[in-house]
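Missing here is one protein chain; the remaining ones are kept as they sit in the complex.
Showing subunit A:
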Amino acid sequence: MKIKEDSSTKWFRLLAYTVVLAGSILCLLPFLLIISASLTSNEAIIREGYNIIPSDFSFDAYKLIFLIPDDVIRAYGVTIFVTVVGTLLGLLLMTMAGYVLQRKDFKYRNFFSFFIYFTTLFGGGLVPYYMLITNYLNFENSMSALIWPSLMTPFLIILMRSFINSAVPDEVVESAKIDGANDFVIYYRIVMPLAVPGLATVGLFLALHYWNDWFHSALFINDAAKYQLQFYLYNIINTTNFLNSIGAGAGVVLSGPVPSESMKMAMAVVVTGPILFLYPFIQRYFVKGLTIGAVKG
């Protein structure tokens, strides 16, 4: 039997749908603008501004990008490599850390947890960080500078710890021990399979972080062949911004190719497009991840 809805529920539904609809349209609009601008001729953008429907349709921007696409392809390669390697390595390290930190028989677990947690409150700042990477670790201009710094995030370690804590009862570990499993076997045969949802969440957070990272390229990479995708895009925009901001007195004239407005937009589409299509499929893990994060820390 169907429960009859009263009118207030209906009204609430209507209101909720309207608000959500309006919200999603507001979110969609910028994307539409970017796509339409990338299909507009540059001259029309500068003269008339952005329009939802291109006022002067042209594929020139895409033609120019794909005339010599090696930069974009290389940047894609770097980002994919860094994301895959970084996520796998990071997951391995963080699950191990999380597993060890939640074992009740690890005497100093609270001290080490605090030690990790401490770094979220107090950091050395940019200059010591920079010196550590360039002068002591000598990571400058190598993939290491892109992968190492983000491998372990305190927040994710603590998330992993509390997830394993709640998903794997102590008794399971104990019985495995009685059956003769050593600590590492327990880790990868018992704990890992039970912690798959946690793995998915942490892995997603990590992968997203690597995918969106531009800062490490900006600081540590001088070789254009090793730029991450996001940095490649960001740097193009920054080059134009620099040209706009530098006064006439500096007398700087850049002779290299400076991308036009429509080219910037086309670049944004090329760079964000693929991940945008991937997003609907992985979105549900995000929702799950957020609820995992809500479990006690």
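Points to keep in mind about this one:
Everything that follows uses one rule, which is that a residue touches a chain if its C-beta (ideal position, glycine included) is under 8 Å from a C-beta of that chain, and two chains touch if they have at least 3 such contacts; residues count from 1.
Basically, contacts and distances are computed from a predicted model.
Per its UniProt record, the hidden chain corresponds to "Extracellular solute-binding protein" from the list "Thiazole synthase", "Heme exporter protein D", "Extracellular solute-binding protein" or "Beta-lactamase".
Note on the undisplayed chain: of the listed residues A:Ile25, A:Ile52 or A:Leu243, the one touching it is A:Leu243. The missing chain, though absent from the display, is touched by one residue of A:Thr134, A:Ser150, A:Asn212 or A:Thr272; that residue is A:Thr134. Taking the whole complex into account, subunit A touches the unshown chain at residues 42-43, 46-47, 64, 67-68, 111, 114-115, 118, 126-127, 130-132, 134-136, 138, 140, 214, 218-219, 222, 224, 231, 234-235, 238-257, 260-261.
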